[in-house]
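With one protein chain withheld, the remaining protein chains of the complex are depicted in position.
Lettered A and B in written order, each chain numbered from 1.
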Amino acid sequence: MAIEERKYGAYLCKGCGIGAALNFEELAKVIRKDGKIQHIREHDVLCSPEGLAMIQEDLKPEGEGINCLLIAACSPRTKYQEFDFPNVLVERVNLRELVAWTQEPNHPETQALAEDYCRMGAARIKKADLPEPYQTECDKTILVVGGGVTGLTAALEAANNGYQVVLVEKEAQLGGYAAKLYKATPSSYPYTSLQDPPVHALIAEVQAHPLIRVLTNTTIVQSEGEPGLLDVTVNTNGTEETIRIGSVVLATGFRPYDATKLSHLGYGLSPDVVTNFEFEELAKKGKIVRPSDGKAPESVAFIQCAGSRDPEHLPYCSDFCCLTSLKQALYVRQSNPEATAMILYKDIRTPGQTELFYKEVQSDPGVMLTKAEVTGVELAPGAKLRVKAKDTLLGANVAFEADMVVLATGLVPTTLDDPILNLTYRQGPGLPETENVRQPMTIPLAMEDARGAAMKAIQALEHVAAGVAVHPRAWDETFPDPFMQRCTQCKRCTEECPFGAIDEDEKGTPYFKINRCRRCGTCMGACPERIINFNDFSVDIIGSMLKSLDVPEIEDEDDPEAPFRFIGLVCENDAYPALDAAGWHRLRLNPYIRFIPLRCLGSFNLVWVSDALSRGIDGMILLACKSGEDYQCHFAKGSELAEYRLSKLSETLDKLGLEADRVQLVTVQISDFDRLPKILDDFVARVREIGPNPFKEF
Amino acid sequence: MADEILIKPDLQFVKRIMAAGGQDAKKCYQCDTCSVVCNLSPETSPFPRKEMLQAQWGLKEVVKSPDIWLCHQCSDCTVYCPRGAKPGEVLAVLRQMCIEEYAFPPMLARMVGDYRFLPLLIALPVVLLLLALKITGRLAIPEGDIVFSKMFPWYTIDIIFLGAAGFALFVFAQGVRRYWKDLNTSPWKVRLKGSLISHLIPTLVDIIKHDRFKKCETTFARSINHLMVFFGFVFLGLVTAWAFLKEWVFHQPGPYFIFSPIKLLAMVGTALLLYGIYQIIVARQANADKAGYGTYFDWQLIYVIVAVGVTGLGSWLFRLLGIKILAYPTYFLHLASVFFLFFYAPYTKLAHLVYRTVAMLYARMADRGF
Partner (left out) sequence: MNANDRKILVVGGGMSGLTAALEAAESGAQVIIAEKEPYLGGRVAQLHRYFPKLCPPTCGLEINFRRIRENPNITFYTMAEVTQVSGSAGNFDVTVTVRPRYVNDRCVACDACAQACPAWRSNDFNYGLDKTKAIYLPYDMAFPQKYVIDASACQEDCGQKCAEACQYDAIDLNMQPQTLNFQVGSIILAGGWDLYDISKVDYLGFGTVKNVITNMQMERLAASNGPTGGKILRPSDNQPPKKVAFVQCAGSRDENHLPYCSYICCMASLKQATYLREQDPEAEIYIFYIDLRTPGRYEQFMWKVRDDEGVKLIRGKVAKVEQEPGTDNVTVTAEDTLGGGKIKMTFDMVVLAVGMVPSTKAKPFPLPLSYTPEGFIIPELLPEGIVAVGTLKNPLDVMKSNEDATGAALKSLISLSRR
């Protein structure tokens, strides 16, 4: 909603040491002259009820009718409730944490810093506008892909909350692997006895639910569109159908690791070496017998981590196998009370209260366990198998003879084999994925996870319907609004969007699927034409802020206090709070840097560098989040993209005769307040070494 | 692999251990808390963790391990065991099985360890003594002053008890011979240092002083109680030996003057025995929650000792008081319980006296934690 007739007011707070550190008369002059805001008021404690009353008075339409507020006080992260005025544009200028608490009081540079922050605030408020939500039609049907225990739970939870659900399963039966279980490990206190697999009750409930449409023998041919407006084409027994879907829960689960790759553990050596999945089938058929001769085994050896926790096979722990083997050891015992089960493990992993189940199973006289590294499985006389192991609790290399060997085989996510959804558009981390798609887990955990995924799917819908962003910028009503006439089809935005929210039409023109957009602004940073902007965040707004700075001339460049000027572009979620924390700790921050928070460093547009340098600013520091494998960027790739863009920049700078070191990116965590002073000082010292920006004179 | 051991788990043996009082053995998850809190456990291949594993798998050779005898059942392990697997109790069961293993005939050993055979075991001395009375024609309560030899003349006593003791010694000798042989073969065979005798003396001194037993923490008091019972037995043994000597060498059969040194020693011995065993019972019950209640095998010996002490004291008191009708039957029971103690010694927990001594001697010679 655009503000029709803008009336600006600047409110300066003198509390928290701001008043004592700055010359307010000078500050007011700057706001009036450079900021072009004439209505200026001061207060000793602006956030106090008295201070707020003063502002409220000015907001009245019958009075001053101010509707654009510049509040120069503390960090926007504090006193947010106090300085929140409906339908009024508010711009916070942080004179407390970034100035009064981190600079020498009444120093000329401190005053200059505060004045620059006021200039930037004024520049910003002139260009920003109130957000208007992006609303489109929105279908609220949820598609759940996968009819295993996770998919069933997710479908049921969503339907119980009143949503239409379409459940798609590629097999003829619902239930997935969970339905093939003979018994399930206990999922509730006292965790001592096996239970019936919970999946059967779930299937019945799902099938009886009026809001759930179950499609078995069904695969997904194609999905296109965006959340709220997805067109999913499914194929049921050869018949294709297109369904309008709001959001998707991907719960296609897992498949067992290919046991033929486990020949080192004897798979294929004898029919009596089986996987835990095969053993489960044997148990389900009734009495456990050896596949080779149909005799009941007297001894069964379980080899844990068959494939899992093995860099040659699966580089993770499959989570369920320890509990499963303990359960299957009980099958052995129940099937033949004279039989023994020997479990050879790397570590027994029965986390939380499932430890109680471990203890219960152990207490059975015929269940035996040891830590061991299995070194081989071979045939032994008398139709037996010999399992050899080292590093056992007996302190010696040992061999066990067994009638059967069960390999506790791990899990592989199904998404590894096949893309499942067959998306027609770019992919990104935009879908709520569940359970074994992300990582292996046990049934109870998978069910909890399914609820979470259903919740996320519902939220995605509701936020789309309301026209606001989802996590992490939930409730953000702004959205990228490209000025397409000037688009050159360079495709940087489509390539760089971390969420696959920008696609191309047949002619190669990008179009935005706002419902998939997380509002990080990466597209805005990517666009060389500067045509992608938000209502309150744009290339122009930041550019205007940069240009608003006062850049004094350098008289003596060797003077350590020569008034160099720098810009700091910082991640508003991590580096900016760290700056605030430095303020609370009263650390001294370098007075020559002016900080501008960005939604994400992904929105860093190279044009700002030329804007700044051409104005005579001496350098720019970017405080970004960790990128790479363990990235800490909330938008996954923002910091990485900023780094990438910077790498391109050095050539340009070289051509201009400017040194690449003038623009640097430093990784800063939110807890790094203590590192900041040195990081900033080092950067400033480096640029001072290079010397002032030669463009200053022009 | 050359040094590979083929493991053959034995479910039946596991079940036996569990039935004999090691019902919690399976709960052990091999954390080693037991081996670390134990003050008696040596640095290399410490017990009782590995014995717990062997017990869980039913590896029968564990009963031949000398380490199970180095354990004095302080129960520090049981107190701290995070799983309630009660290693102290399990090792006690293994020791019982060791006694069984080396006792001859094994059948008798199994019977002694099984509460269902207790009446039968008691019946043996009772019948034997009744038979002796029948043969000598003394089934009635004798007339006149109470003199126990009127009921059992010395020769009957000597025949029966020397016979019983001789039997026990023979069985022990067989057992120790086999045990020592097993200890000196794999897997426990180590290079023994020094001569048997040079190590036997310090071993016995250690036993007499209860030096190792005193390292117990939770059940420290038990070492003192055990010491009392131990010296009770030593004193009473001296008294018996003295009486034997008097009878056979000096031909001066009892009863003795009440304040004669030998009588005083007997009284002190009885007092130590009874007080010690009483304290053992009290302490065991008080510690039962933490340290375990003990097995049938434990309590059998405790009650036999109680029976010996109480009937001994009773027959003496009743004799002094002149209550014939109580004195003679009590004396009969005293003899029956002493017979029980002697005759079954190789099969009851009393056999620990012998096997622990052997194992400690071996451990000393093998340089294990001494």
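As a convention for this text, a residue touches a chain if its C-beta (ideal position, glycine included) is under 8 Å from a C-beta of that chain, and two chains touch if they have at least 3 such contacts.
These numbers were taken from a predicted model, which means no experiment stands behind them.
Trainee: Give the residue, chosen from A:D58, A:D449 or A:D536, that touches the chain omitted from the document.
Mentor: Within the whole complex, the residue contacting the unshown chain is A:D449.
Trainee: Which of A:P190, A:P271 or A:P291 touches the chain that is not shown?
Mentor: Result: among the candidates, A:P190 touches the missing chain.
Trainee: Consider the whole complex, including the chain that is not shown, and state which of A:E171, A:D391 or A:E504 touches that chain.
Mentor: With A:E171, A:D391 or A:E504 as choices, the missing chain is touched by A:D391.
Trainee: Of A:T136, A:Q207, A:Q489 or A:Q669, which one is in contact with the hidden chain?
Mentor: In the complete complex, the chain left out is touched by residue A:Q669.
Trainee: Can you list where chain B touches the absent chain?
Mentor: Residues in contact with the chain left out: 29-33, 35-37, 41-46, 49, 80, 82-84.
Trainee: Counting contacts across the full complex, list the positions on chain A that touch the omitted chain.
Mentor: Residues of chain A in touch with the missing chain: 15-17, 45, 47-49, 74, 77-81, 157, 160-162, 188-190, 308-309, 311, 315-319, 345, 347-356, 359, 371, 391-396, 439-441, 445, 448-452, 454-456, 458-459, 462-463, 471-472, 474-476, 573-574, 577, 581, 584-586, 626, 630-632, 634, 669-675.
Keep in mind that, in the parts below, only the chains that are shown with their structure count from here on.
Trainee: Could you please state the distance in Å, as a whole number, between where the Cα atoms of chain A are centred and where those of chain B are centred?
Mentor: Computed from C-alpha means, the inter-chain centre distance equals 69 Å.
Trainee: Mind listing the chain A positions that touch chain B in their complex?
Mentor: Result: residues 299, 338-340, 342, 348, 358-359, 362-371, 375, 388, 390, 393-401 of chain A touch chain B.
Trainee: Show me the residue ranges of chain B that touch chain A in the complex, using the header's touch definition.
Mentor: 1, 3-9, 11, 14-15, 18, 24, 26-30, 45, 50, 53-54, 56-57, 83
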